[in-house]
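Every protein chain except one is present and positioned as in the full complex.
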Amino acid sequence: MHKDSLAALAEGLRSRRFSSRELTEHFLKRIEQYDEALNSYVTVTAERALAQADAADAQIAKGEGGPLTGIPLAHKDLFCTNGVRTACGSKMLDNFIAPYDAHIVELLDAAGMVTLGKVNMDEFAMGSSTETSYYGPTRNPWDTDRVPGGSSGGSVAAVAAGLAPVATATDTGGSIRQPAALTGLTGIKPTYGRVSRYGMVAFASSLDQAGVVAHSAEDAALVLQAMAGFDMRDSTCVERPVDDYAAALGNDIRGLKIGLPSQYFGDGLDPQVRAAVDAAAAELETLGATLTPIELPNTPLSVPTYYVVAPAEASSNLSRFDGVRYGHRCAEPANLEDLYKRSRGEGFGSEVKRRIMVGTYVLSHGYYDAYYLQAQKVRRLIADDFARAFEQVDVILGPTTQGTAFALGEQTDDPVTMYLNDIYTIAANLAGLPAMSIPCGQSAGLPIGLQLIGRHFDEGRLLNVAHAYQQVSDWHAQWPEAYA
Amino acid sequence: MSLTTEQVRHVAHLARLGLDEVQIDSLSTQLGDILGLVDALSKADTASVTPMAHPLDMGQRGRADVVTESDRREAYQAIAPSAQDGLYRVPRVIE
Partner (left out) sequence: MNDTAHCIPDGWEAVIGLEIHCQLSTQSKIFSGSSTAYGAPPNAQASAIDLGMPGVLPVLNGEALRMAVMFGLAVDAEIAPVCVFARKHYFYPDLPKGYQISQYELPIVANGHLDITVGDAHKRIGITRAHMEEDAGKSLHEGFVNESGIDLNRAGTPLIEIVSEPELRTPAEAVAYMKKLHQIVVYLGICDGNMQEGSFRCDANVSVRRAGTTAFGTRTETKNVNSFRYVEKAIEYEINRQVEVLESGGSIQQETRLFDPSTGQTRAMRSKEDAHDYRYFPDPDLLPVHCGAQYIEDVRATLPELPVDKRARFERDYGLSTYDATVLTGERPLADFYETMVAEAGGEAKLCANWVITDLLGALNKAGLEITESPVSAAQMAALIQRIGDQTISGKIAKEVFEAMMNGEGDADAVIEAKGLRQITDDSAILAVIDQVIADNPKQLEQYKGGKDRVLGFFVGQVMKATGGKANPDAVNRLLKERLGPPGEA
């Protein structure tokens, strides 16, 4: 069952080949069996899941429910779940039982989905390897000595290993696409404002966007459909009808103009990755798309821009964790300052501290114009690059990452090297564009990801291109042997 | 480029982050490295560029002035580190 598509699972539920309870139990058993090695789940909500499954079964029995009713999923542990710990990979929130649901949790609950549990992530989503989690690193099902990527490492490891059919995730600078690429999954980060951020613990508010990791574009489309849409509670959420993603999947891609930015194929790109991406592009060409070289000249500035904007916003967003109203509080504070400094000093891990420090510094007196304001201006230049490119092409294609999954511990000492991993993914966040990663090959048994970037609100087209490719390829159908 | 430990201490104080000496030392190098990375921004020509605070060009919506929240103090304070008589307890606030 764990290798079935969501459509197949829904069909199995509707035709009573199995119940949601049986399906849920199947996944819970697999979690028990496999997750000790992977550490993808931080919290398993078995009881709750079974109750939800029973409710779904009752609905199905009455002929009610939709395409997702009774299908299990896992939530990244930064989506607040009422009554369930939402820890964000941090000691700071180790005791935080959220008293409310995130908007998307409400929506997916209402769609009848069954929450298996909460999955691991880099602390406060800051990282590209899921090694910064307070709950220990998550391992890559393709090679457990390697990282699954991050920050949504728990989401991808759980889905890649068949410990959940699908999972929610978030992407601030590549946190959906990079781990999807490193684990052979399909991950989509929608347009900024497409999915409500309400109840999603903020990292960098102007960059964060919720999305999905799944085994195929078809699965991702189904779940994204249920997550997307207007929410009054998020001022940055866009009031605009959601396209019919499932319907868009079947569109013909003949005549589609695909742009290949030269900056995404330069130094640092692993030749094997390059070969796989080139081959995928050629495959799309045979399906009738045209390939056009394009320029995104400000690409080299995207990492520096991101590492000003994101830490600045993060330093501000994380000031609320002060040990007063919830979360970690140090023992016996001598005075207020001691309460703040020790609670925060003990509650945050080193990567989070680093980013708070950078963010505080760039916003502080005398540095604002040189760093933050300048970064906002360069951000505009980067967005303008895309706007110009999309006058010529419909979709931009390139690699998601420079290489395949790296070994645990390989890059933890050097933050700058780690940050440079995000070179291909960050720009889409800065410009607020929808982007996705789909598997397009393997190198030494490790998956390779292909990135597609679209115009604002063009998720339907991205899913369409991904689906078209997945109709003629089977990289997305590959499973790590140990978990097949 | 690296930050002096004094600068690191000052920033840590602004951010109310308790750091030990080892952390301060390593941060002075690491912050220097990161600032070296972002220094590339200074070379970009942005003379006539409007700063971009949001990815989408939208205006703020207004909410209707209606009370929609009810009293959930019990639920909220169930997760508080220290509360008494409905108040959050903190070390004495000196004004």
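By written order: A and B. Residues from 1 in each chain.
Operating definition for what follows: a residue touches a chain if its C-beta (ideal position, glycine included) is under 8 Å from a C-beta of that chain, and two chains touch if they have at least 3 such contacts.
Note that the structure is a prediction, hence the values are computed from the model and not measured.
Trainee: Given the contact definition stated above, which residue among A:D322, A:E351 or A:D422 touches the chain not shown here?
Mentor: The one listed residue touching the chain not shown is A:D322.
Trainee: Quick one: which of A:C88, A:A158 or A:V195 touches the chain that's been left out?
Mentor: For the chain that is not drawn, the touching residue is A:C88.
Trainee: Considering the whole complex, not just the chains shown, which residues of chain A touch the missing one?
Mentor: On the chain A side, contact with the omitted chain comes from 78-80, 86, 88, 93, 96, 98-100, 102, 197-202, 204-206, 232-236, 312-313, 315-316, 318-322, 324-326, 336, 340, 360, 363-365, 368, 372.
Trainee: Which positions on chain B touch the chain that was left off?
Mentor: 13-14, 16, 53-54, 58-69, 71-73, 76-77, 84-95
Here is the rule we use: only the chains that are shown with their structure count from here on.
Trainee: Using Cα averages as centroids, what's the distance between chain A and chain B in whole Å?
Mentor: Centres of chain A and chain B (C-alpha means) sit 23 Å apart.
Trainee: Flag every residue of chain A that touches chain B in the complex, lowest number first.
Mentor: 95-97, 99, 191-193, 206-207, 232, 235-236, 238-239, 298, 300-301, 303-305, 307-308, 315, 319, 322-329, 333-342, 344-346, 348, 350, 353-354, 356-358, 360-362, 364, 370-371, 373-381, 383, 415-416, 419, 429-433, 456
Trainee: Which of the residues in chain B end up touching chain A in this complex?
Mentor: Residue list for chain B touching chain A: 3, 7-8, 11-12, 14-19, 23, 27, 30-31, 33-42, 44, 46, 49-56, 58, 60-61, 63, 72, 75-76, 78-82, 88, 90-94.
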